[in-house]
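All protein chains but one are shown at their positions in the complex.
On to chain A.
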């Protein structure tokens, strides 16, 4: 195999497969991430709860999902869990999204727990001493501050999830990596399809990095000393 004799025309012939792969990867990652944030917030709050019956299940969940390989989770969910609960499979999309949500929720929960616990406890005391309930204090005082600290690690988690989403090829989900595998199998050529797949992931992670940097900047602006609204009395 001559590395200088690459046949990009093969890729071009399969462009629709790669584009479909791109679409599937995006749908999997974005739905997995959004679901993972929602579930992660609940679990993260659960991990900061003083009530044992909320704390322990949250902690157990997070430890289970962080302590096992995502590949194993995907296989269990697709081949065992969903068929056992529903008596049938709903295809790779449902299984894939479910696995990504459940997995990223555990990591997001840790980020959210750490963010909440990083806020000085004097903040909660000051809020409670004014008469706010625990949940009002959480919503108005603790979470807004914690959220700003969570943006960078939550962004990293988004990028990690995008890359990990390629593991769903194991259940024949037709994502970017799957497209590469098909082409590789058909032509017994490996450089072109896998380089293209790697390049597509690289472009996506690059764009995500830019997006995260933008979000981070946006949310710190309202708190930028030099931009405070002086003289607006």
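Basically, a residue touches a chain if its C-beta (ideal position, glycine included) is under 8 Å from a C-beta of that chain, and two chains touch if they have at least 3 such contacts; residues count from 1.
The rule is short, and it goes like this: contacts and distances are computed from a predicted model.
Looking at the choices "Hemerythrin-like domain-containing protein", "Peptide ABC transporter ATP-binding protein", "Succinate dehydrogenase iron-sulfur subunit" or "DMSO/TMAO reductase YedYZ molybdopterin-dependent catalytic subunit", the name in the UniProt record of the chain not drawn here is "Peptide ABC transporter ATP-binding protein". Touch with the chain that is not drawn comes from one residue among A:49, A:123, A:156 or A:209, which is A:123. Taking the complete complex into account, residues 120, 122-123, 125-133, 136, 140-141, 144-145, 148, 222-223, 225, 228-233 of chain A touch the chain not shown.
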